[in-house]
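Each remark here refers to the structure printed beneath this line.
Note that one protein chain of the assembly has been removed; the remaining protein chains are unaltered in position.
The letters A, B, C, D, E, F, G, H and I name the chains in turn, as written, and every chain counts its residues from 1.
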């Protein structure tokens, strides 16, 4: 199951807004590693809940934070990796 | 190990600021269930990293969000349960 | 599955009685973290068993106790976090 | 490690008071299955924390309740199995 | 699923015979902790297999032995906790 | 660690008495699969506890019973596989 | 599920040939511990695959070897415990 | 389920091309250990996704690299063991 | 332990070369989520093995591939997330 394929326009809008920053597929598996950059946990929950395939997804959220050293100009506030 | 006992004044200050909302001890175990209410993941990481016993703690963060129904007047932005 | 949504009036009554103290949703997941404050284990079991969605819930009860330090005036007797 | 052997008089007192109801050893293992009958979670935590070997024990508490059918005259309030 | 409820008379007979010594319900869960006192493993297997709900039960047997210290007059031979 | 090597005479005596029925080594691992045939759980616990290396062993006991079909003349009462 | 019951004649033939050496039932569970003594892994795989209930079995093979000490006259080449 | 049997010609072509280097069956189980030698992760994902039974397979990919010592003339670039 | 802090110049060089694409810290934990973009598994192994703290790190490599849909101009060949 590819949540992105099944939710094309919605995912693209999230990417344009900068809330959906990265997505990779896990090789040999029907799952993705996604990086979201949102303001609050509630916003992330709403984004995930609105995915058309959400009822069939097994999502695991790992709370992430910007790493202070390699940094640069990125100014993330709530950064979360959702593996589904 | 009780992170609160070892870090009394710091924890009390966090409680006064409303960032450290709840703490319960897990019965029969040397661990706590803590509820933090912070603006960003980075802020939570700094709070935890500043605990005197952090190097000896095994922290597991579960991202939480306000539940929309029983609601009321609480206006949380980033709510996170840190079990240590 | 949201046990609260499916059992609105019952949950609200438990909240008014002070037996159902807190509830948060786990981000990206169809589960909640709930804090109950009851007199006995039997009472907690009855409360959970009366939830309309109980037969479909996977409940994990973690026995909690009031933390002696940050305390204040809270006077809990049996405090239990039921994650469902 | 046998928590009972290392804490003889204390355990016997708890048994006389009816708070420490049963204890069995797990065959081939240095652990016990113990049944406690206490009023609150805090009381159980204090009992366990006062065991001389508590710092070296790995305790897992399973919250139990009286079973309504086979019943009889037992009138337990908070019944908890602490495996250590 | 309550194996006891579904097998009332059979369980009561086992209790009268002293083979089924204790039963507690696990709070928030449809499972029990049961203590059997039987002569052989084969006898325990027959008892469990005769439970009407056995085909639907997930039984985990933990071999127990009488604890030598708190002891008294109990004279158990094969004591087994079957959690179902 | 080989419990047998470190406890030669004791293991041989148990084998002569018919209490220690079989032993195999797990390939590539420092552990054995042992089959004991004893009268009670307490007897098995004593046997294991008397092994010179018991304090360093991680024993897992699986309760076994004679299989009724392929049978023959074996008349086991309490048969237990102790993997250490 | 008892693989032996469902495959009586086949299992008995394997026992007569000395390839199927032991079988015990796991108490309270619908599984067996079986000891096979075969020449090659391929032979063991064929034996297991020919069991009528193989498609419904969850087999875990633990590679075993004769233990050099308690020994005697047994001359096993490939000895494998198949738990199903 | 044997992914190879169900996808004979496709697997043979991959073997001729040198991308599918080895395959063993896990004894007593309906799974294989396969060694693939491909240029990129994307190529491996495409190969696996094209297997007729892919939707029913549970694939676990372990990233491997040529071992520098026993070496010889093998010149692998991306070597991956896919257990399905 | 922060592998990046302990290996500043080396990590920065890998970032300039485009081999070390992203790094986030896991909140409340002394671990990072890192995204590497390398040509071969051997190259990734060398990079990780050269980290000054490698002997003390517990690395888990998840093989990733570019997701075909949200695409763009990224042209990754071997993309691997190393969590340490």
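To be clear about the criterion, a contact is a pair of C-beta atoms (placed from the backbone, for glycine too) under 8 Å apart; a residue touches a chain by one contact, two chains touch by 3 or more.
Only a predicted model underlies this, so the values are computations on that prediction, with no experimental measurement involved.
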Hidden partner chain, residues of subunit H it touches: 2, 4-5, 8, 11-12, 15, 20, 22-28, 32-33, 35, 62-67, 69-70, 79, 81
Contacts of subunit F with the absent chain, listed as residue ranges: 25, 27-29
Contact footprint on subunit I, counting only the chain that is left out: 41, 44-45, 48, 59-61, 80, 82, 84
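Quick note on the criterion: only the chains that are shown with their structure count from here on.
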Between subunit G and subunit A, distance of the C-alpha-averaged centres to the nearest whole Å: 48
Intercentroid distance (Cα basis), subunit G paired with subunit E, Å: 30
Distance between the centres, which are taken as Cα means, of subunit H and subunit B, whole angstrom: 46
Subunit B: positions in contact with at least two other chains: 25, 27-28, 41, 44-45, 61, 63-66, 79-80
